[in-house]
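Shown here: the complex without one of its protein chains, the others still in place.
And then chain A:
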Amino acid sequence: MAKIIVVTSGKGGVGKTTTSAAIGTGLALRGFKTVIVDFDVGLRNLDLIMGCERRVVYDFVNLINGDSNLNQTLIKDKRCDKLFILPASQTRDKDALTEDGVERVLNELKETFDYIVCDSPAGIEKGAHLAMYFADEAVVVTNPEVSSVRDSDRMLGLLASKSRHAEKGEKIREHLLLTRYNPARVANGEMLSVTDVEDILSIPLLGVIPESQAVLKASNQGVPVIMDETSDAGQAYSDAVSRLLGEDVPHRFLEAEKKGLLQRLFGGR
């Protein structure tokens, strides 16, 4: 049975698309047939992060309107044969996504895929609502920063009331993913710590992704950061995917790197 996972946050720019790309790719690399669906109609970006922007022919809205079929619309990843991308439409029409249409497409995807990862747009408008409405699990992406934490809490409220599972009286499995974490600043008392954010949001922690140069490097190249296996962020995402699959993996990258004596004396970051 296919599982629908929504990657959401409320606030923009916290790393939803980076996370969708990383988690979707991670699941596919472990042998699960996975599709990542971009719900950000009008502001498509998943294709760029995945490096398939020049292969987009049809999109989500074409599929809903019946202008194209699934085979024509899905883009198969060139690096991993279990991975597919469903690009968002660049139309300016905000109402292009309909509940019926989205449900139809998701049901069709469920027949052949193990995991459907929905990359939610920022905000709480229609796109964000539809991205989470059919979800079985939610990954709430949060930065250790006040506005992001507050918006995440708001999203948790919406997940608990305005999703199909909630309407049936069931609960969506929620996961907290803390991104852009800077352990050195946490140690200095300049940034909310993992436990601070866990205390406030009180949902299980899926992972902590350190603030990393590898993320920008990966997006420059159109390669999901999880494929950079030597990078801290790539490894942290890989751990998060393991936990999503039920493995018990200890958290890494929570402590600042210890500086050597010379570095301490003469500064430098």
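The rule is short, and it goes like this: contacts are C-beta pairs under 8 Å (C-beta built on N, C-alpha and C of every residue); 3 or more make two chains touch, one makes a residue touch a chain; residues count from 1.
Convention: contacts and distances are computed from a predicted model.
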Tell me the UniProt name of the left-out chain, picking from "Cell division topological specificity factor", "Recombination protein RecR", "Fe-S cluster assembly ATPase SufC" or "Tricarballylate dehydrogenase". "Cell division topological specificity factor"
Could you tell which one of A:Gly66, A:Gly169, A:Gly189 or A:Gly246 touches the chain left off the display? A:Gly189
Which one, A:Gly31, A:Gly157 or A:Pro204, makes contact with the chain that was left out? A:Gly157
Tell me, which residues in chain A touch the chain that this view leaves out? 145-146, 149-150, 153-154, 157, 161, 186, 188-193, 196, 199-200, 259, 264-267
